[in-house]
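Here it is: the structure, laid out below.
A protein chain is absent from this complex, but the other protein chains hold their places.
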Amino acid sequence: RVFKASVGALLLFFALFVTYDEPSLPSIFPLFQDIQVMLAVGLGLLLAFLPRYGLSALAHNFLLLNFSTQWALLLQGLRHRYRHGELRLGLHNVLAAEFAAVTVLISVGAVLGRTSPCQLLTVAFCEVPVYLASEWLIVTQLGVRDVGGTITIHVFACYFGLGVSKALFGTQRRPAHPKETPTPRSDLLALVGTLTLWVFWPSFVAAPCRPGDAQRRAILNTLLALSASAVTTVVASSLLESGGKLSPGHLQNGSLAGGVAIGALADVPITPAASLALGSLSSLVCLLGFRFLTPLLARRLALHDHCGIHNLHGLPGILGAAASAVADQGGCGGCRQALWQVAGLAVALGGSLLSGMLAGAVLRLPCLAPPPEPLCFEDSLNFRIQGQAESPGMGDTTEEVALKERV
Amino acid sequence: RVFKASVGALLLFFALFVTYDEPSLPSIFPLFQDIQVMLAVGLGLLLAFLPRYGLSALAHNFLLLNFSTQWALLLQGLRHRYRHGELRLGLHNVLAAEFAAVTVLISVGAVLGRTSPCQLLTVAFCEVPVYLASEWLIVTQLGVRDVGGTITIHVFACYFGLGVSKALFGTQRRPAHPKETPTPRSDLLALVGTLTLWVFWPSFVAAPCRPGDAQRRAILNTLLALSASAVTTVVASSLLESGGKLSPGHLQNGSLAGGVAIGALADVPITPAASLALGSLSSLVCLLGFRFLTPLLARRLALHDHCGIHNLHGLPGILGAAASAVADQGGCGGCRQALWQVAGLAVALGGSLLSGMLAGAVLRLPCLAPPPEPLCFEDSLNFRIQGQAESPGMGDTTEEVALKERV
Partner (left out) sequence: RVFKASVGALLLFFALFVTYDEPSLPSIFPLFQDIQVMLAVGLGLLLAFLPRYGLSALAHNFLLLNFSTQWALLLQGLRHRYRHGELRLGLHNVLAAEFAAVTVLISVGAVLGRTSPCQLLTVAFCEVPVYLASEWLIVTQLGVRDVGGTITIHVFACYFGLGVSKALFGTQRRPAHPKETPTPRSDLLALVGTLTLWVFWPSFVAAPCRPGDAQRRAILNTLLALSASAVTTVVASSLLESGGKLSPGHLQNGSLAGGVAIGALADVPITPAASLALGSLSSLVCLLGFRFLTPLLARRLALHDHCGIHNLHGLPGILGAAASAVADQGGCGGCRQALWQVAGLAVALGGSLLSGMLAGAVLRLPCLAPPPEPLCFEDSLNFRIQGQAESPGMGDTTEEVALKERV
């Protein structure tokens, strides 16, 4: 097992390096807990929109969150040891490692349901170091302002995930799998996930801020952007769909677009109206992406993006980065900062797409067996379901029996 | 679309007025987040007790929360500008605006499932300014003590909602819709909503308190009242129902009645036994309301109260207001304060019933088309459900096709 070895190795390395940080009170602990709820519960439920793949979505999300956090902690420790000696572990290190894990959780949304746990762990193994390097380059070297991770997390994770998807699935067009259709019940759970993410998003943006004015601004800007997103999503979805109805998928994603976009300028002193406008605009962009761009990319580029991460993370991320360039130019620092913001966006975009495609090529290695097509989007692929005969339609048992040995 | 224009107008007004508040640290931020969880997740799930209307209940609750908060923020800003110049936005303003939104979320419980989104937004549009005026009159002018919003929020919202229901549905008695019956699964989700509200209720009551003794008292009083409510509800429900069984609806509502009632005297130094007694009594009143009063009102007044808001918010609210009059009289201030408490209750009750009936009359305008009766309590009325044939019994497709144009 690939991941068995990983766990052992992680433990070994931790034994060599890491001890605890001494001073500092956990004043960010409440924010940290909020972020943990977002990642473990909120994001997990949002990914559980597939009616027969809910357990797998929750479990894979949970596994990747933990594996990636530990892996990022270890890499941080290695780098720190090399430069400054032993790392003293503190809550802020764990938080930084969780941000690395977020990129993995976002990226794998593009290939949800068609990948094995080993493949997912390989994505995490590849993506975390690239993220750490990219974040160092963009924030520390270029001085890009991005407190909420619009560029370093959302744009990076999105194009990394699309790169993986493209390289993994190649040019073959997959027809929509009948098990991909959400039911009202799975849509309801996913909406609960969205609401959980929506509620705690201000904590996600505020946690890396210095306490004080910047943090306060970050909270209010994010609140307003998210609130505008929610209202705009309902209005826009009812206009985009026939008969004035809403699409559950629109609601699940569009309500969060404002949080993605505001991250790059949350701590900048912009007006409330600007936050609201950015929130509205980003959810509009997100919904238009779902309605027009995703089908187009699937048809032209055979690009598989199952959760629509391009619409929730890519497009609003680019919009937010552009807004941060404009806002910085006007607000505080001359053209220079605006250029750096654009440069940061370009680095995140290009670097992630390239490295994502490389990671996707690694996933095609024969030792990382992908799940067989008839078992995609099925919990029974990953879980021992008791009494399958009782739960109707829990997978074609004959097929499964035949395929079990291959898995 | 009515609400499209509203969004545009809100944004425009925000651009004219509101800027951010400068000093003040967000020390109430953890309480604020707790309240956000209550309103977006807890209340949404509680309203999802209808098995086929869960998505709509969650989504409408979310839409109204955001629209009402923005609308209340704007009205606060307008009033502040008129009197003191530009408003500087802070977290306490957002919190005050959310309290206005709570009244809308409670009120629409009376007409859940039989109203269109446009009608719901109209309720929010009407109720928020009336609430702000009523709250100003009761708290600022009359000096009523009501830290947890027993009178200003719960009693007000309840009778506003009943007024809307009465004026909207008139004297016609509607037979119980077959889709109104909860299933064990939808009852389970609603109970999770109740538990979420129950857990965070102390934050709701403590947030408006000054930090220190009053806040500490508010937390402990609310904890005890809620705890007594929970135990009493189980006991009383098993005595009211045949065979010693519990009613899920009793549990979902009665457990929260103590939180409603304690609000008006949470920060008053009463004994723990008084908190427990008030919690017990209020859940008893709530359950008796469900068992006897709701059927009576439906028969005599043809009053439609789908979520039983009269039992959860009206009766315990009146009980709490009465208790606050007695407690204040004995505890700290002579008869005067007791009279003001009663006066405040009368203002909230009368004002809300009257304005609610006016708002209900507005809802009968032909431009706000109500949903056709066969599609009531159906998610397919508001949502594009994919692959409806697969989810058994998801609505009579023939009826729907015929009715789609009318919606």
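Read from first to last, the chains carry the letters A and B; within each, the first residue is number 1.
We adopt the following convention: a contact is a pair of C-beta atoms (placed from the backbone, for glycine too) under 8 Å apart; a residue touches a chain by one contact, two chains touch by 3 or more.
Since this is a predicted model, take the numbers as computed values, not measurements.
Set against the missing chain, the residues A:P30, A:P129 or A:P372 yield one that touches it, A:P30. Residue in contact with the omitted chain (choice from B:L95, B:A167, B:L220 or B:L339): B:L220.
The chain that is not drawn here is touched, among residues A:W136, A:F292 or A:F383, by A:F383. Per the touch definition above, the residue from B:Q36, B:Q119, B:S165 or B:T196 contacting the chain not shown is B:T196. Remark: the omitted chain is touched by one listed residue; of B:G170, B:P211, B:P295 or B:G334 this is B:P211.
If you put the missing chain back, the residues of chain A touching it would be 1, 3-4, 7, 10-11, 14-15, 18-20, 22, 24-26, 29-30, 33, 36-37, 40-41, 44-45, 48, 52, 54-55, 58-59, 62-63, 65-67, 69-70, 89-91, 94, 117, 189, 379, 381-387, 390-391, 394, 404, 407. Across the interface with the omitted chain, chain B contributes residues 30, 34, 181-185, 187-188, 191-192, 195-196, 198-200, 202-203, 206, 211-213, 215-217, 219-220, 223, 227-228, 230-232, 234-235, 238-239, 241-248, 251, 255, 269, 271-273, 276-277, 280.
We adopt the following convention: only the chains that are shown with their structure count from here on.
A rotation of 120 degrees, rounded to the nearest 5, superposes the Cα atoms of chain A on chain B.
One simple way to say how far apart two chains are is to compare their mean CA positions; for chain A and chain B this gives 34 Å.
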